[in-house]
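This report refers to the structure that appears directly beneath it.
Heads up, one of the protein chains got dropped from this complex, but the rest are sitting where they should.
Which chain is which? They are A and B, in the order written, and residues in each are numbered from 1.
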Amino acid sequence: MAATTEGTRQFRVIGTRPIRHDGVEKVTGAARYGADYAFPGMLFGRVLRSPHAHAIIKSIKIDKALKLAGVKAIVTAADLPELPDKIEQGGELPINLHHLSCNILARGKAMYDGHAVAAVAATSPHIAEEALRLIEVDYEVLPPMMTVEDAMAPGAAILLPALRNKEDGPDKQTNVAAHVQFKRGDVKDGFAKADHVIERTFKTAMVHQGYIEPHNAVGIYNSDGHATIYCSTQGSFVVRSLSAAVLGIPEGKIRVVPAEIGGGFGGKTTIYLEPLSVLLSQKTGHPVKMTMNRAEVLRATGPTSGGTIRCKMGATKDGKIVAAEIWMAYEAGGFPGSPVPMGAMCIVAPYDIPNIVIDAYDVVVNRPKTAAYRAPGATNAAFASETIVNELAEKCGIDQCDFRILNGAHEGTPQTAGPPYKRIGMIETVEAIKNSPHYKSKLEGKNRGRGVATGFWFNIGFQSSAMVNIHNDGTASVVTGSVDIGGSRASMAIITAEVLGLDVNDVRPLIADTDSIGYTDVTGGSRTTVATGLAVYEAAQDAVRQLKERAAKLWEKKPEEVEFSNGLLSSKSNGVKPMSIKDIVPRLGRTGGPITGRATVNARGVGPAFASTCVDVEVDPDTGKVTILRATIAQDAGKAVHPSYVEGQMQGGTVQGLGWALNEEYFYDAKGVLRNSGLLDYRMPTCLDLPMIETCIVEVPAPGHPIGSRGVGEVSIVPPPAAVANAIANAVGVRMTELPMSPGRVLKAILHKEGASVASAAAD
Amino acid sequence: MHAINYEAPKTLKDAVALLAQHGEKGRPLCGGTDLIIQLRAGVRRPDFVVDVKKITELTHLSYDAKKGLRLGAAVPAIEVCENHDLKRHYPGLVEAAHLIGSNQIQTRASVGGNLCNGSPAADTTPALIALGARARVAGPKGEREVKVEDFCTAPGRTVLAPGELLVEILVDAPKPHSADAYLRFIPRNEMDIAVVGVGSWLHLDGDKVSAARISLGAVAATPLFAAKASESLVGKKLDDAAIDRAAKLAIEQSSPIDDMRGTAEFRRHLVGVLTKRTLHIAAERARKA
Partner (left out) sequence: MDHKTVVETTINGERMEFLCEPRQSLLEVLRDVLGMTGSKEGCLTGDCGACSVILDGRAMCSCLMLGVEAAGHKIETVEGLAQGSKLHPLQQKFLENASLQCGICTPGFLMSAKALLDHNPHPTEAEIRYALAGNLCRCTGYDKIVHAVLEASKAGASKAA
């Protein structure tokens, strides 16, 4: 339910909850995801992966494997062009093409357990798998660097010999890919003014996006040099440009057809199998389908970083935060590019703090190359800062919501990076929690506690294209390039229907391939409803402008004299009978031809997102197990186009955050081999682990957007780990500084507090 | 998966003959919830997979007030969970069966298969050991009975020789004032492999214990019968002191390892916690039984 709706226009369709247009296909199993495609003569591809975390690849022998009946081709990095070091924008994070290519097929060195080394195409997936066993790779195993501490220590084994950072200069080999610093005011001054200072070191674990659908791609290479890729991706244009770069062919030679996608959360904004499927298709002359199994997904596709955060914050006794000093190092994986800069931009972002210094380090380690995961970098950061905020609130004797409101960022507050905030809803989300039935309820019972946390994500705008076609029966279709991962196509239809005055079921939303629609950036970064919605809005307005011109022609009036409202064309001056779109459509031909509204945008100045989450927990003091009793999230959506799907984003992100808080982590052994490469031991929440997730949509419209929408897809994942930690502190008086807060860790903390240890407690 | 041959014999005699013929190259297929995963991972690579679900002796499930329980090796867990007699007379065993994976897993996975897979963390095995269950094994040399507590010999290994097949599991009819209980600790609420599992069974005589059996799972190379802990209760009043002592002895008998599911330290602590909890539950049930 919406809590605050300030000064929004009254909409007819926007804000309603129609059934999504692709719904029937999805509930009948007819919807086609990438792995559902089949083509005549299709072969199956599989990837051979390094079993070592860090090794030199001395040789790869494929002749035995090639002899296996049914094997049609085998490729290695030698079959791909060597690309120079170059940064390109892909999704939310910058991508280095040389590193990307090496990640797709290892060139000379295996950088993590699961790193792709070769790929096989065969007549059945089983034969392709058997062929993998016959490929002989000679590895020289090297010591793995598995943590940021290991990799940053003096004398650490160097992972990428060519890697340099600005600070250390061109002559120093390093595992630190980048150091970013944000500064404001003078923290020394700030801490001097503080009555309470809290400083703690936090560790978070590497976690995976956990989409249920593994990666897939079907590559079809035509002998005329053109290729088509069918795949489940968040960004078909990114697949096109990156695959083209990796393959060394012009972008225009590749057409990417986005299939339905079974979850992405940022993890499918890059490429893994796509160029391999095209390469194998080129070598065999057949379509080649490649899919990953779950172990490959966990071992070899980008999880997000774990890392270490040292956070020091100070407040005056009346509860004003005066200074924050943060040191954070995130795991980049085998190649640079962790989201540590974003984490730095988001940590303490919900607050108005005059003095800050944040030093952020991107560190390569022998783990899979990280990829974006829903508000990349922000959740780890908030775990640190939001628990310290609670400690400060406690020291000041101020309620955890009031403390946040007191220090809350608002219009004009400086951002860590970028111009001061415009109108935002941070404080409103905290107030919504404070006034929620959840927060107002009394929490009773032993070992139970309540915690609140607030999160920030800056959201992106970027480029989108849209077309609105008016059909002969007066209905319309809206075409965009934004892959639909969560129901966004319904929102596109809603916006179009709103502008055109049509029933939402008379607008059909489609997602087009990379040749059929103009360039469109990824479905990610919480941008789709805002930026593609903007393009759709403008395309629909363009259609309206053309409709008005045609009416004017028919009525022999000037277009400025024609009005369009509630689906009817009419004239300000008299003498004409109003026409609906249905009425005018038969006459479009003779007035100039069919009508297609079009628009392209590069959405700027998009509104950032804030969410506040309240969690009640019960802790079993004998086992350390934490049960989530109740959870409520309040999030500023600006204007919810389809409230059910906004609630869905809020609930989904909250649950991912709860999994991150309680049980999800990568376990590597001493050799750097991933021990939990399956969903048995990579423990994501099941529905039995959770209560209903209560939602509160706050609507503080984003200034400058015609609908007022803010991106909603990501920020919900940011507060939960801190909220849970705060709840545990409230329940049993222990401060957790390591994620996940799995039972063993919580028990250890409880017993430590009681002056005991796990070993001695067992003996009691 | 490597290429396999599939056979589905209809009689016990045929099954034993096939398994004897194939030796190490053959493996029985029951619910498949362990074996198919192992085949895919290349952990087991038999050439022949012998489906035993068509054999009547293995799909038989019966309870008799005098003779007790006969649980065919291939009876899926869900049938154990839904059986009224078993729920009434062996609630701990039913609890354990109900904890195996998900609903979907329980549709296929069998208690017998769980035992034969030989995982130290199998849920139903400690519950069976607590009940003093016996395994009836058929092989080329004839039939034999093995105590369930002796059945598993090492992680993934059992006493079954090539050609041998588990036919059924036998549990005596419950005595009056006796009951079992099973608890396991997992980080989530379902789906996880036990970090620690404890099955307890008590036979009470007034407020004294006339017999007790405590069994531990996931804290050694095989599921264990905690003999010392069990014996410590016999003839004693079942008070907190006795339960604490039993829990301590259970911890001493366990030898857990550190792995991604828990540290040895954590597991030892949990052995104590779960032993106490299951003894309390078993006692309360036994008093009512």
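In this text, a contact is a pair of C-beta atoms (placed from the backbone, for glycine too) under 8 Å apart; a residue touches a chain by one contact, two chains touch by 3 or more.
This one's a predicted model, so the numbers in the text were calculated from it and none came from an experiment.
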Option touching the unshown chain, where B:70, B:89, B:108 or B:213 are the choices: B:108
Touching residue (missing chain; options A:15, A:114, A:190 or A:214): A:214
Residue touching the undisplayed chain, where the options are A:265, A:335, A:555 or A:610: A:265
Contact partner of the left-out chain, one of B:33, B:83, B:125 or B:278: B:33
Subunit B residues touching the omitted chain (full complex): 1-6, 8, 29, 31-33, 36-37, 39-40, 47, 49, 51, 53, 78, 101-105, 107-108, 189-191
Touch residues of subunit A, complete complex, unshown partner: 17, 19-20, 22-24, 26-33, 35-36, 38, 126, 209-214, 260-265, 291, 293-294, 485-487, 642, 644-645, 647-649, 651-656, 678-680, 684, 686-688, 690, 692-693
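In this text, only the chains that are shown with their structure count from here on.
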Footprint of subunit B on subunit A - complex, ascending: 126, 129-130, 622-623, 625, 662-663, 667, 675-676, 680-681, 683, 685-686, 688-689, 742-744, 747-748, 758-759, 761-764
Residue ranges of subunit B touching subunit A (in the complex, touch as defined): 1-3, 185, 187-193, 195, 248, 251, 259-263, 265-266, 268-273
